[in-house]
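Only one protein chain is missing from this complex, and each of the others stays in its spot.
Should a chain be cited, it is by its letter among A, B and C, assigned in written order, with residues numbered from 1 in that chain.
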Amino acid sequence: MADFLSQFMPAWLALIIQHVVVGAVLVVFALTNMLGITWIERKVIGRLQDRIGANRAGPFGLLQPLADMVKILTKEDITPTAASRVIYNLGPLLVVPPALLVFAVLPFGAGVSGSDLNIGLLYIFAVASTSTLGILIAGWGSNNKYSLLGAMRAVAQMVSYEVPQALSIIGIVMLSGSLSLQQIVQRQSEIGWFVLLQPLAFVIFLIAAMAEVNRTPFDLPEAESEIIAGHHTEYSGLKFGMFYLAEYINVFFISALAATLFLGGYQIPFVPANNPVHTILGPFVLIGKTFAFVFLTIWLRGTLPRVRVDHLMGFAWKALVPLCLLNIFMTAVLMPLVGLWSANLGISEAYIAIPVMLLANAVLAGLVLWWAGRSTRRRETRLAEQVVPAQ
Amino acid sequence: MNVFLTSIFVIVSVITLVGALGVVMARTVFASGLWLILSFAGVAGLYVLLEAPFLAAAQILIYVGAVAVLILFAVMLTRRVMGDPGVSQNNSQWGAAAVVAALMFIVLSLTSVQNWRPSTESPPLLAVNALGEAFLGPYLLPFEIVSVVLLVALVGAIILARE
Amino acid sequence: MVESVPLGAYLVVAAALFAIGLYGALARRHAIAILMGVELMLNAVNVNLVAFWRYLSPANMSGQVFATFIIALAAAEAAIGLALFIAIYRSRDTVSVEEVNLMKW
Partner (left out) sequence: MSFAQYAFLVPLFPLLAFVVIVLLTNRSKRLSSNIAIGAMILSGILSYLIFFQAIGEGSEHVLAAAHAGEAPWSMMWDWAPVGLSTIQVGTYLDPLSIIMIVMVTTVGLMIFWYSQGYMNIQDAAHTDPLYARFFAYLSLFAAGMLGYVISPNLVQAIVFWEVMGLCSFLLIGFWFGKKTGVYRNGRWVAEGDANSNAAKKAFLTTRVGDVGFFLGIIALGAVAGTTNYSEVFTMGTLDRLKETFIGFGTPTFAFGGMEIPAVGIAIPALTVISLLLFMGAVGKSAQFPLHVWLPDAMAGPTPVSAMIHAATMVAAGVFLIARMYPVFAAASEASHGVNPLNVVAAIGLFTALFAATIGIAQNDIKRILAFSTISQLGFMVAAIGSGAWVAGVFHMLTHAFFKALLFLGSGSVIHGMEHLHMSHDSPGHADSPQEHGSELPHAPDHRATPSLVVDANAAAPVWAVRSVANPDDPQDIWNMGGLRHKMPITFWTYLMGTLALTGIPIWAGFWSKDEILAHTYETHQTFVWIVLTLTAGLTAFYMARQLILVFFGQPRTAMAREAKESPWTMTMPLVVLAIAATLVGLLGIPDRIGNFVFGSWFHHWIALVPTTGLGPEAVIEAEAPTEMNFLVAGLSVLTALVGWALGYWVYGRRQFTATERDPLARVRFAWNTLQNGYYMDALYRNTFIRGSVALSNGLARFDQRIIDGIVNGVARITVAVSAVGRWIDTYIVDGFVNGVGVVTEEYGRIMRLIQTGFVQNYLLVVFVSILVLSGIYLALR
């Protein structure tokens, strides 16, 4: 597009216009999806709870998100008197941009992405890590001790779960030899979807991602029954809408990322990667896969109870992180061997890699579960012995 | 192109320096922390301009996402939760400090501005791969030492901070 | 890129950042603010390293390698420093470096 425009104007202006247009398209895309997700969530949760869900505004309640939006925008905008006005208003402003910025590198089809950075994954994690700042600032700026405590909890949770989330991806980076998301997707057409090669990492990633975006069962920072409503206790109207918006965009993005990293992204199964159909159909396939994950998160929300706060950190540091390290180690050891065997046997890598990695993952998972079960039983035995005196 | 990049450089530099000035001028430590984030982000922008995207991402990830959050956390933990801005944030030697800093700037600038001859090479296409090879090749020993230092710092911080 | 901005410009920006950080480290009262000044100085050094890398020897990754080392060490330093401040705060109820004077004379 920049090439086309530069016939009429200076090159730098063309570049700026191109970036603005692409950015605007992505933002509109993200916002539309966010509205869709809120509707789907209401309907699905309703069905899970044996209700019908939103059905008043428009057919099937399809206009409900718009109605919600109008309601939120027309609410009174409150600033607590004791709060520092600048900081208080800065919080919601800082939450949304990271949620939108990450879309820049998401591959929607072969060659269709905002920008194919060759450090794409790192970019995503870097930008996503800044979303904690908004929460921290919101908690501090509200000048309310519950907000502050909620914000600190939220930040602690997000910082902790960032570690397993990033570590679970390392296996994929090793398998694809690149941080570029386009290349990661390409690689999956050669060696098989990474969900088959890295099932453990997939599970860890999903868990950590749920915690990152504060979804059930990790929604302690903002759940009403915890510390009031956490960092957005004092916010109302548009500012609360910002948090709401950011959260749902994050859910969508995390789902899309999971689909890209583990489910082959825009690829249609059994269609070769270089088939031009991917350029056209790719975005739709990706959105389809993404909504499968969105449905999964809603399903989890409807099903699982919330994690207790004292278990939260321990789970990340004592269970997920070591497991990630084991997974990295296993991948590092097995993949060169797989390459060697496939070269020796003359078979495509995928046919060797998938069974080998599945088996190794199964063995590792089995060992970990066995060990966890044993240590739990031991602890229970010990506790039981403490309760009943030896006499 | 020239003007465009130059103006971006100017903007990013101004952001960096304004952020830095904010850090040392702010009335509360919390505000200092916020300005610090701005400055870090500006430095990340400088890295992007210098065609070191990996470092830019690392800067955002580590400084903005981790160090700044850590600093804000510490601010929250070390001041009465809703504490007042307090007395002057500067100590008695701030005047001398300003003079020394200004002189330092002058000296550094004097040595900086000379007729550098930039190399005509361009950075490697896959800079991240080259960086990784550098880490595990010629810089293996420092790399391992840094790893050990990080581990020790982790353990030390936990031991220091727990009651 | 190389033609748009001279190396000296980056160095001057880094020098300014360093000087501001130095002022922060010298003049601030709050220990955490001093730490912030130090972080600024480290960032200035990093800008220098990366700028020299880009302009003088882009093929050799040493500049980026050392910048990465500095980032890692700065993170470690921040963690340790803040843990220390919190420990001091617990025992002395202040983090003003002027009041932490047990070792004086």
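We take it that contacts are C-beta pairs under 8 Å (C-beta built on N, C-alpha and C of every residue); 3 or more make two chains touch, one makes a residue touch a chain.
The model shown is predicted, which means the values in this text are computed figures rather than measured ones.
Considering the complete complex, the chain that is not shown touches B, C. Within the set B:I11, B:A96 or B:V152, the residue that contacts the chain not displayed is B:A96.
Within the set C:L7, C:I20, C:I34 or C:V65, the residue that contacts the chain not displayed is C:I34.
For chain C, the residues touching the absent chain in the complete assembly are 22, 25-27, 34, 97-98, 101, 103-105.
Mapped onto chain B, contacts with the missing chain fall at residues 91, 93, 96-97, 100, 103-104, 107, 110-111, 137-138, 140-141.
By definition in this document, only the chains that are shown with their structure count from here on.
The chains in contact with chain A and with chain B alike: there are none.
Summarising the inter-chain layout, the chain whose CA centre lies farthest from the centre of chain A is C.
We define each chain's centre as the mean of its Cα atoms; on that basis chain A and chain B are separated by 28 Å.
Looking at chain B, residues 1, 54, 58, 66, 73 sit in touch with two or more other chains. The part of chain A that touches chain B in the complex is made up of residues 11-12, 15, 82, 87, 90, 117-119, 122-123, 125-127, 129-130, 132-133, 136-137, 140, 143, 145, 148, 152, 155, 159, 162, 179. Within the complex formed with chain B, the chain C residues making contact are 1-24, 26-30, 32-33, 35-37, 39-40, 43, 46-47, 50-51, 53-59, 61-62, 64-65, 67-69, 71-80, 82-87, 89-90, 95, 97-98. Within the complex formed with chain A, the residues of chain B that make contact are 1, 3-4, 30-31, 34, 37, 53-54, 56-58, 60-61, 64-66, 68-69, 72-73, 76, 81-82, 126, 128.
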